[in-house]
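Missing here is one protein chain; the remaining ones are kept as they sit in the complex.
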Amino acid sequence: MQILHVEGLTKYFGGLAAVSGVDFTVEEGEILGLIGPNGAGKTTLFNLISGTLVPNAGKVLFKGEKISGLKPYVICRKGLVRTFQSCKIFPEMSVFQNVLLGALFGAPENIAWKQAADVAEEAIAFVGLSAFHDLPAGSLTLVNQKRVEVARALATEPELLMLDEMMAGLNPTEVGEAMELVKRIRDRGITIIMIEHVMKAIMNICGRIIVLDHGKKIAEGTPEEISTSKTVIEIYLGE
Amino acid sequence: MISFINVLVNGLLLGGIYAITAMGLSLQYGVARILNIAHGEFIMVGAFLTFVLHTKLGINPLFGLAVAGPVLFVVGYLIQRILFKTLKDRTPTPAAFEGSSMLMAFGILFVVQSIAIFIWGTNVQGYSYLAYSVYLGDIRFSVNRLVILVISVLICLLFYLFLTRTRTGKAIRAASQDPDAAGLMGVNINRMLALCFAFGAMMAGFAGMLISMVFPIYTTMGMQYTIIAIIVVVLGGLGSIPGSMIGGFLLGIFSAIVSAKDPGLTMAAYYLLFLVLLLVKPSGIFGR
Partner (left out) sequence: MKQSKRIAKYILPVVIVLLVALMAVVPFFTDPYKVVFLRTILMFVILTLSWSLFSGTTGYTSLATAAFYGAGLYTTAYLGEKLPLPLMVVCGGITAFALALLMGAITLRLKGIYFAIFTLSSVELIKQVLHWYEINIVGVRGHYVTRVNDVTVYYVLLVITVLLVLTIYLIKRSRYGLALNSIGSCEEAAAHIGINVVGLKILAYAISSFFIGMAGAIMATGMLYIDSYVAFDLNYSFFPTLMAIFGGLGNILGPLVGAAVFTYLREILITKYSYHYMLIFGTVMVLTILYLPSGLIGLAQNIWKKLTTPAPTKGLKTEGGKHADTSC
């Protein structure tokens, strides 16, 4: 079943099209990879879907309902949540408070404090941060801050999670752990779209990959198809 | 037609003063990131210095340029070096510095104003210099206003040439666009910040001298000029020196037009224009 449907999505900055006429769909339960050179419009695409930006043209349907133009908090409560490329946590707050906020406000219906606390605890344990529960989130290492962000997103009980360069800046061991984490999230029944530059991760865990260049979708297919596609190789290796 | 020209000249006169005031503030905010709420106090000091020199010692007000400007330059340099530099070193983030430097400027405002009141009292003062009119064709111009207009345009031009043609000026512009990169390129940032603050204070001194020639002066006049300067700086785009120059003249003309209709509404019209502008285009008319 289709969980997300994007049609003709277009965004201009000044006269420049950052994203132009992008169409794609996401099936429930899959991990979709989004790749492309720097400045290809990947993060802008995330911004358009999550409501950070309003598109100039085109539409986004989430579970068959039009969400483009809605505010980010509304979209989040409908079950579509994202993380940020430059990790955005609440540094002075404890790890628990960070995640608790997601649970308190992100759920489709208002939930009681006690119930939210349980959800938050579960999410913290799920990403493996129980030991840092009461520490200020800003005092954690990069990889753990990224986990805080993921836990906070999971606490909103999403159906679709968009991860923006979750593995950038991590060492090989940490990348391995992050890949495990992404798979475990998928196994919880959450659909995932991920922007990633770490090719090993993309090729290993994504069922399908979309390639963006200059704001346009230039290829789409399984990891095997993408890694052998002539156009994609040209873009990445230059001519 | 005659009245229109009069309005225009009045507008340009005010505009010249506003432009200089705003350029000073713009230097301090654009480069040093200090929203100097005490800017108006420096203007007041410049005005009173000129006033005292003229009435007590009989020195030509125009010579005040050579006194008020340099004196305030030194004061500004010292304030930046002693106070704001220390604050900057102690503040963790640029955003936090923006907030706390504004509050510190507030403290400076109180100190400067109270010293001024101590010395000069609270009475409204003034003097007349070149206060007669000449006719050009059918139109009457008061001489001091024309002199002010000429001087303010000259100051703007000279300062613009300084910024674009000299090494120091170019360094200042580089520092205003990207302090970090300028630092990497060998610009001594700390010196630039102090210089910018000092130049800003000097501009305030010039503006004060010009104001004293045509408007009544008093020790609590600072805030109104600070606010006008802030308006002009936002109008021209925070940190853009040419923007402040043009913005100053535009606001001057705007104000002359409004006060020709109803003087009581001038200030209100400023704020309204300003608020609308902030909402519609916060980066200023000439902002990127």
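In order of appearance the chains are A and B, and numbering begins at 1 in each one.
One rule holds for everything that comes next: a contact is a pair of C-beta atoms (placed from the backbone, for glycine too) under 8 Å apart; a residue touches a chain by one contact, two chains touch by 3 or more.
Since the structure is predicted, the reported quantities are computational estimates derived from the model, not experimental observations.
Trainee: Which residue, B:86, B:133, B:164 or B:177, contacts the hidden chain when the whole complex is considered?
Mentor: Final answer for the missing-chain contact: B:86.
Trainee: Using the document's definition of touch, tell me which of B:28, B:113, B:152 or B:259 contacts the absent chain.
Mentor: That would be B:113, which touches the missing chain.
Trainee: Which residue among B:67, B:227 or B:257 touches the omitted chain?
Mentor: B:227
Trainee: Which residue, A:3, A:22, A:127 or A:153, contacts the hidden chain when the whole complex is considered?
Mentor: Touches the omitted chain: A:153.
Trainee: Which subunit A residues would touch the chain omitted from the figure, given the whole complex?
Mentor: With respect to the unshown chain, the touching residues of subunit A are 50, 52, 71-73, 76-77, 81-82, 84, 86-93, 97, 100-102, 104-107, 113, 116, 132, 135-136, 138-142, 144-146, 149, 152-153, 155-156, 169.
Trainee: Please give every residue of subunit B in contact with the chain that is not shown.
Mentor: Here the touching residues of subunit B are 35, 83, 86-87, 90-91, 95, 98-100, 102-104, 106-115, 117-118, 223, 227, 230-231, 234, 238, 262, 264-265, 267-268, 271-272, 274-275, 278-279, 282.
Basically, only the chains that are shown with their structure count from here on.
Trainee: Just how far, in Å, is the C-alpha centre of subunit B from the one of subunit A?
Mentor: About 49 Å separates the centre of subunit A from that of subunit B.
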